[in-house]
Structures are given as structure tokens and as C-alpha cells.
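Have a look at the structure that comes next, please.
The other protein chains are all here in position, but one chain of the complex has been omitted.
Residue numbering begins at 1 within each chain, and the chains themselves are lettered A and B in the order written.
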Amino acid sequence: MWDGVIIGGGLAGLVAGIRASERGKKLMLVAEGTGSLTYSSGALDIGAIDLLQRSEKHPYALLQEKSIRDGLAYFQTLFPEYRENAEKPPLVLTPLGSCRTGGLAPAGLIADRLSQVRNIVLMAPKGMKDFFASVVKANLEKEFCQSTVRIYPFQVSAFASWYQVGRPVNGIEYARFWRTETGMQELGRLLGELTQDIEGSSVAVVFPGLTRVFSESLQKLLAQFPFPVVEMTDMSPAFGGDILHEALKRKFKELGGEMMIGSGVWQADCEGKTCQQVRVKSKGRDSILKAKEFILATGGVFGGGVEVTPTGAQEKVLKIPLFLPSEWTQAQFLREQPYARLGVEVDAALRPLDPQSGELIFKNVRVVGRMLAHWDPWVEFCGGGVSVATGWLAGETL
Amino acid sequence: MLAYSTQVVIVGGGATGVGILRDLSMRGISALLFEQGDLAHGTSSRFHGLLHSGARYVVKDPVAATECIKENLILKKIAANCIADTGGWFVQMKEDDPDFVERWLAGCAASGIPVQEISVEEARSREPLLNSETVRVFEVPDAAVDGFKIIWGNAHSAQRYGGQYKIYHQVTQLLREGDQITGILGIDHVTGEKFKAKGDVVVNAAGAWASQIAGSAGIPLEVICDKGTLLAFNHRLFNRVINRLRTPGDGDIFVPHETITILGTTSEIIDSPQRNQPSDAEVRRLMDLGTQLLPRLAEQRVLRAFSGVRPLHREDQEVPGSEEVGREVSRNFALIDHEVQDGVHGFISIVGGKFTTYRLMAEKVADWVAEKLGNQVPCRTAEESLVPAITEALRARAFQLLPLGATDKMLERLGEWAPLVLDQIEANPAKGQMLCECELVSVAEVEHAVTDADTHSLSDIRRKTRLGMGTCQGAFCSYRALPLLWQEEEKYSSLKDQLIEFLNQRWKGIRPVLWGQQLRETELTRAVYSGILRLGDSKKA
Partner (left out) sequence: MEHLLKLEQERDLTLDDCIKCSACSAQCPVAAVYPLFPGPKSVGPDMERLRLEGVRLDTSILSFCSNCKTCEVTCPSDVKITEMILGARQAAVKAKNVSSRHKLRDAMLGRAEYLGILGTISPGLTNGILGISSVRWLMERSLGISQLAPLPKYQPRFKGLRKSSAVSGLTQSLKQEPPSRKRVVYFPGCFINYNDPQTGEAVVKVLEHNGYEVILPPFHCCGVPLQANGNFKGAEDNAKKNLALLAPYLQEGLPVVASCTSCGLALREEYPHVKAEGAERIGLQTYDLFEFLWELHKRGELQEDFHEVPRSLGYHPPCHLKAQGIGTPSVRLLRLIPGVTIDDLDAGCCGLSGSFEFKEEKYPLAMQIGSHLFKRAQEGVAQGKFERLITECGGCKVQIEHGSGVKAEHPIWVMMEAYGLSDIRLSDK
């Protein structure tokens, strides 16, 4: 019998797991595959908390302001390299070189410094997949019009055979390489040459496919040079999200948590308002996990926690009835899409409610992250904040 | 105003229009074609892609059936690169009328369509997804045809003979002097400028838009707009064309088309060719009907729904429109000589027909035009290949530079232009990477399309390359096309607008089938464009 079983291994599930483990709970986390952090750039969106709190039934509206702040603060104590500035959210660069607000972002990504320099050097790693130096240069010039942007192409001997056969090197591959011993030597040499090559002091370097978070030696190396190095976010799947995912997993395991990845929960056995056990589709035979409490963190439609068919939508594990918007789509693709607000309605303790009657469905289940109804990360830009805050609250109260 | 002068003006760049352009050009008649959008943007690419054997029409319309089988054999010969000779089956289900089967067999014999019965057991093993309640199965020479490739093949072949075409040139007005049509007026949508074209003959091959064209000179021409909706499934469900063996109806044809499978169609009379948005009801109906042939259809992933408008010709104008059902109208084409019908000279309309017989329709029109112009050269479009054959040397060279599957696909699409793409890859191996990973389109090939004078948008590139037509429906490949568009900055002004426009176009087809994995794919696409790239963020330019 576990104290808690967490279903889903994305940001919300892992934060819940870490917090609850820290409180001495024995936890098992089950996930179908890698969580959605794999697609994240590594900068977590928080969004306009004040505004969203006033939006009816929004997860931010359900949580007390204090819970949101405590959750975000907790995350920063876990990972002090991630910073939030509620007054003035930092800027980070998109893979196209335009700016966006960064929410909770590791220091290396913060691009505000670029508005104070007159020369930007854009590092252009040879054959980097999904990185387009000329487009980025133009966008940087638009964003930071006080500055001139120079493209600095370079290649890395370790990828010589990649270049030769024309295989692109993706951002993850470059980022992983820079963290190896050889990579750091090569990076040191490269930036050393660059130091010789640039004139004046008002210089900053923009670097795609480089991620220094969780690597002290890389941070130390980069601090040696007389110019700030600003990382870019990379196209998904990106190392920035992947490394955060790894760090969360590691922390969870260090605290004694165990994970089953690659085999989702397909069914739960419940009695009345209590979920008793879940069935994991292990190879050959289901693994059965009994627990006192369960956290549902299966990531909504995208995470695979909700199955939508031509005739309806279903929460896959516990068959919790979902809130379904009456409108489904609208013509402008990147605007608000009504379907995106489907999900589970919950009480203030994140326990699932029947959207029709408002009645509590399970006493020992908490629902977190993208499974919750009434929010849309792609118009409200609050995905990181909702996941961290609800995950933290679930872990705190489990 | 820009003015063109030619012997023949052709209005409409669908299969028939480019077929006419090619035919006339091969006879040495100078011709200029105007198309309001991109070539093949209309009905000629918005159908099931079935190259009929004629078997579908043998009972109801033996004339059409006979034309089909003849044209079927001709096209397989002259346009082999555009056709996947999959063969087709007619499948009789338990509830289908056995009497019809007998009439159908007799009809096939009469029309000269070869038929071979396949045992149900063998049919099940060759097509495991086929309904097990199948009663009889017959094989006919149906095939899958690529509308884009046929049309580009015709256009390029015509160019080699001096024919010319202008895309994004919309004809707005026929020029009429008394009872003589002397040319057309139009607008170039790329530059926004008006233009004029003079010609001895104007051919109206505007399909669903034909009555608007004729109407601009006060000439009555009735064309029935029959909307047909189709579904594209993510992979090959059947290896060959599957028809239901009964009176032709809705949702009874599956066509394997490149990597995907198309299920069609519905039929609904609409009042304007612009109203071609598939509806939820049509999608549901197709899914229900398709399930009769493929019981596990609901589990298969639908990539998108799309609709085309069939321009049907109605000989009997007395038939009241309210009782009209599209499929009852003849699919035979009509060549309308407006001199005979309306006393207007120098103007001919071609309406109705089907894709399979486009070449025959073009031949009839060209014969008529040639006679008017006193040209004696016979038609050769049935003998000469649309595209020059791909040499073994070229194929061998391509294999050195691209993966096997990508090579064959590229050679089929590009034919004689393939060496240009190969030169690029040779100079820079990185350009041999697959920009579109679902449909195997290389960076160099997309670049080739981007720099083509006839390309103005990502949608144009899609029609030339299949970019964005695979599983991801543009989630990754449209982003990857950006730097190539950027190189041609002047042509593709705002990259952001290009992307948003393309995503909206793709979205139009996804919206009616937004469930299952396609919904997850949509969420991934939103994460990329709204989340990572912040394209939807109105605060940021």
C-alpha cells in the first residue's frame, strides 16, 4: 500500500511527488511516457495571476493567492536557478529571435540584458536543426533596435561526421555536447577566439542550443568571458525542458519516490467515493497499485489523459465526468479555441466534482495541471504556474 | 493596363483547362490560360483521386463508362508518373441487391471493362480491414491518380510547345463586341493590377465558376454546383481502390493515395462554388457509410476533411432545382457552342465531365477550336507522354544523394527538374535533409518550389511538394520552410502572415475531424506556434 500514487509524470505530477516525498510519503509515479516538459523550452509561463484569478473557475481562481505564491516560491527553493520577477517578468528569446515574457526562467535564458548593449553577436552553430540564423538576426534587430547584430558561424569537430553526411545537429545534441568535458573545452576555445575578435565593451552574445542550468562547470566557464551569454529557447523537443524534467525526476527519486515510465494506468478500481487501486498496463500483466490517495496528473488532451471521440470526451483513468464547452472551435487557429477549456472541475482542495451537480466524486483523488477545466495555456500563458501551484498544493496536502 | 494577345484565351486552370492548353499548343495554336488561383487549387485536386475504369457507370451511364475505360488506358500510358496503378475492387455486401450485380457484370462486358472475380477468402487476406460480411468481389482496372501532378504535367508540357499560363489571374469580364467575344478583362491578384487579353476564341473551362464567366457577357449558362466532401485518413487502409457494388451512392469509395487513404464522397447542391466548407454532418455521414466497408473505421485516424465542387451539366433545363439530387445528373460533359446556342461568336464553354475524361474533353474542345481557326494538325495528346521519362542515370544519381523512398517520390514530382534539386544537395548535403519528415520532402526540393516563379505562398508550395499534407499537417514543416521563404523576402513579405494563413488553411480541414490523435496533434501545433514561437500573441509583432 502506497501513501500516494501519482498518475502522470509531467511538471504538475513531479512537483506534487517531490513535495509529498519531502513530507515523508511513500510514492509511486506512473506515466505512459515522457511528460509534456519535453516540449517545453525550459521557461515556465506564469501568466497574469491577478487577472486570471478573477476569471470564473480558472485554476488560479480556485487557489488562494497565497497557495499560488507559495507554490512558485517552493519551486524556486527546489531550483534556485529558476527566477521569477512578479513585478517585471523577464524576457526570453523565442527560437525565431523574437522576445516573449519568461515567467519562471533559468538565469541563462533571460534576455533583458540585450537592450543595454550596442553589439549583439549571434552564434550560429553549423547545421543546427530548426535554427535559422538570418531570420533570428532580423528579429533581434527589430527587438533591439539600438543594437547591430552580427552572425558568428562556427562548427564543432565532434559533429564533423554529422556535417559530412548532411544530418542536422538538433538543439538537444548541441546542448548535451557542451556539457561534456570535450564540449566545455571546445566552448572555452570558441568563446576565447570570439573575445579576441570583438571590439568595444558593449557586447552580448546570443547562443542557441546551449543550456547552462544545472551545470555548475558550464556556468563557471561562461562567467569567465567579458560579455554576457544569453541562451535562446530552442524548438521542441528542447533540452531546456528535458533537463528540467530530468532534474525533477532525480529530485523525486532522491527523496525515495519510485517511477514506472512507459506503461500508463488504464483503469482504476473504486468503491463509492474512494479510489482503491489503479491498474498499470505492464508487459504481460497489469501491475496493481493500491494507495491511500491518488493524484491525477495525466496532462489533459495533449498529455493523453482525456480521450476525445467523434461523439464525446472521457477522462481515461477514473472516468471522471468532464466539463465540456458548448462551442468547440473557431476559424482563426491561433486565437482562443473553446475546446481547450475542457477538463475536470475541482473543489479548493483539488478534488474532482461533477460538473453538472457540483457533487464531490472522489474523496482521495486530487487533480492537477492540464487536467483541470477552465484554462488554456496557449492564450493565457500560465501553463507553468498552474502546474507548479496545483502540483505543490496536492503534494502539500496529500 | 497590361494587354496580352493570343489566338485562344482559356479561362480556368483545372485539368480540363490545362489539357486544352496542352492540346492546342501541340497543334501549334497559340494559347494563353488564366487561372484565378494556383493551378489545381479547385475541383481538380479536391476529389477522391480515383482514375475510373468506368465500372462505376456501366449500369447508369454506359457512354461515360466506355469513355472512362478508354481514357483510363490512355492516361496510364501517357501519365504513368501521376498514376498508381493499384487496381480496384467492387465489393458486394450482404445487403446489396444481387440483381444489380448481374446488370453490372453485363454492363462491364458491354463497355469493354475487364472484370475478374476474386474469392472472398483471398480478398480478406489481401485486404484484412475489409468487412468480413463481403459476398462477392470483382477486380477492375481502377487506379489512383494525382490531380496535382497531372495538372502540372500538362502545364509544363504545354510550355514546351509554347503555351503559356498565368496564375492568380482572375478573369472578371468577357469582352464582347456585338455578337462577338473578343477577349477578357481580369485582375492579377499578386500585383493587384488589371489586365486585358485579346483572342480569336475564348474557351470557358472555369468549371464551377463557368456560369459566372459566361454571365459576365450576358450569356446564360447553367452549371450545377455539387459539393462533395471527402475524408483523408492517416495511412493506407486498403492497398487498392474499393468501391461498393451497388447503385453508386455516398461514402462508397476508398482510394489509396500516396501515403494516405481517401474516403468519398457526399453530394449536395450548393448555390456558390465558394461554399465548399465540409460540415460536421457530412463527416459523420461519411464515417457511418465508410464503416459498412471497413468496420473498424472509427479507430482510424482522420487527418482532415475537404470538399470539392463538381460542376455538373444539366441538359434538361426543365428539371426543377428543388428536387435535384446531384448524383442523378449526368456526369457526361457538354461542349456548348455559344454561337449555336446564343448567337455569340468566338466563345465556347466546356462543362460537366469527370477528371478521368479530362483529356478527351480537351481534345473535343481543341478539335472545335482548330476547325474554327482552320488548323489541320491532328490531336496527339493520347500518344505523347506528359513528362519525359526519367533516365536510369538520373535515378542512380539521385540514389547517391537521397534516401531510397525520398528519391522515388522526388523524381515522380519533379521529373526533368530533378537535376536542379540534386545539384543543390550535392553542393550542400544538409539540403538533402527531409524538411517534411512525414511525406519525405527534402530541403532542396522545397527550396526549388519556393524559388519557382509560380509560387506565392506556403499553400502553393504544399500543392507542388505535399509539404504539410502528412500526419503533422504542417506542425513542424511549415516552421522549417521559413528560412527558405526568408531568402525570397520580397516575394513572401511577412513570414508571420504566411504562417498564420497556412495554419488557418490547414485548420479549415482539421476542424470537422477534431477528435482522437488529430486533436492531440492540434494541441502540439498550438504549443509550438502559440507557446514556443508566440505567433498568436497579439502584443508581440
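One rule holds in what follows: a contact is a pair of C-beta atoms (placed from the backbone, for glycine too) under 8 Å apart; a residue touches a chain by one contact, two chains touch by 3 or more.
Note that the structure is predicted; figures quoted are calculated from it, not measured.
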Of A:P237, A:P310, A:P325 or A:P338, the one touching the omitted chain in the full complex: A:P237
Sole contact to the chain not displayed, among A:E84, A:E173 or A:E315: A:E173
Contacting the left-out chain in the complete assembly, out of B:R176, B:R413, B:R520 or B:R534: B:R520
Selected residue (touches chain absent from view) among A:L44, A:M259, A:V346 or A:L398: A:M259
Residues belonging to chain A that touch the chain removed from view: 28, 32-36, 38-39, 159, 161-162, 164-165, 167, 170, 172-173, 176, 236-237, 242, 249-250, 253, 256, 258-264, 280-285, 287, 303-304
Chain B residues touching the omitted chain (full complex): 125, 128-129, 234-236, 239, 256, 258-259, 296, 299-301, 403-405, 408-409, 434, 437-438, 440, 470-472, 475-476, 517, 520-521, 524
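Throughout what follows, only the chains that are shown with their structure count from here on.
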Distance from the mean Cα position of chain B to that of chain A, given in whole angstrom: 43
Residues on chain A engaged by chain B in the complex (per definition of touch): 36, 39, 41, 45, 94-96, 98-100, 127, 130, 132, 134-135, 138, 142, 163-168, 233, 235-236, 238, 300-302, 304, 307-310, 328-329, 331-335, 337, 339-340, 377-379, 381, 383
Residues of chain B defined as touching chain A within the complex: 283-284, 287, 298, 425, 428-433, 479-480, 482-483, 486-487, 495, 500, 503-504, 506-508, 511, 514-516, 519-520, 523-537, 540-541
